[in-house]
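First the structure, then my questions, so here it is.
For this view, one protein chain was removed and the others were kept in their places.
Up next, chain A:
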Amino acid sequence: MEKLQTLSGHDGRVWHIDWSPSGDLLASCGSDKKIYIWKLEHNGWQVVDRLDGSHTKSIRKVKWSRSGVLLASASFDGTVVIWKRTPGSMEACLTLEGHENEVKGLSWSIDDKYLATCSRDKTIWIWETDIDFEYDTHAVLSKHTQDIKEISFHSTQYLLLSASYDNTIAIWSLQSDDWICINTLLGHESTVWDIKWLNNNIISVSDDLTLKYWQLEDDNKHHLKKTISGIHSRSIYSVDCSENIIVTSAGDDKIVIYQNDTFNILHIEENAHNNDINAVRLCNENFMASASDDGKICIWKLSLSLYH
């Protein structure tokens, strides 16, 4: 794995990054209340847009819609802003208000019909959009007893995961127009920071320094199958996966790459940043980006030898 470029621009910690579905743009956000849009030009990754003035506090997450047309940003100011990609720029379309305080995570459903947001107010809000680009509150879900850190929609079904400071993961399903909590996964011993669907199975990372793998079994429930520990020495903040690999980043400034079926470690990048790595996101099997408290974003090239 090779560092291709270090992107500077954010003033203060970079909280999150997200690749557009086609991989041509990278969005980043941070404590400077700004969103940067980066694009690969002939001389490397360059800022093509800087979105400012829509949030009054740190921006915690940015996520592209599945179509790549919209970008949503979640902020500690309690609001979510939806941006539309137009030729050459991003335009703020609307602000979703409702959460009582810091919005920590968001996720788009496969068809972009639903946007889920979660907050320190312990609730998950499901927003529903129609062809007129209006957003309705479809549901407000309470179950977690603490701050909800992240949520993640399944890639083909209306299934949603939520990860919380209460150490649990909840699985939500849309059933005859109601969002029902169909299972709660217990096992982590501290805050669950990030969760991902790995096909129909689930991977999660936590402040308890473990990566856990939950497998869907014959009883149609997820069961804890694997716990990977002893790799990171500080809180694991982020996890991402592709067809072949899983990648994690943590407060120990390390990025670790695992084989996604055996969980064998393929590579450990020590000191990938000079401070906590808040997010790591795969673009495809070849590229990856990471965002850190050191104010930098790094673009990494993954060598093919990793996979063999």
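Rule of thumb we're sticking to: a contact is a pair of C-beta atoms (placed from the backbone, for glycine too) under 8 Å apart; a residue touches a chain by one contact, two chains touch by 3 or more; residues count from 1.
Note that in this section contacts and distances are computed from a predicted model.
Chain not shown in the complex: UniProt lists it as "Iron hydrogenase large subunit C-terminal domain-containing protein", one of "Dynein intermediate chain 2, ciliary-like", "Iron hydrogenase large subunit C-terminal domain-containing protein", "Molybdopterin synthase catalytic subunit" or "Ribonuclease H2 subunit B". Touching the missing chain, out of A:33, A:138 or A:154, is residue A:138.
Taking the complete complex into account, A:100 is the one of A:11, A:24, A:100 or A:217 that touches the chain left out.
Counting the whole complex, the residues of chain A in touch with the unshown chain are 97-98, 100, 121-123, 130, 136-140, 142, 177.
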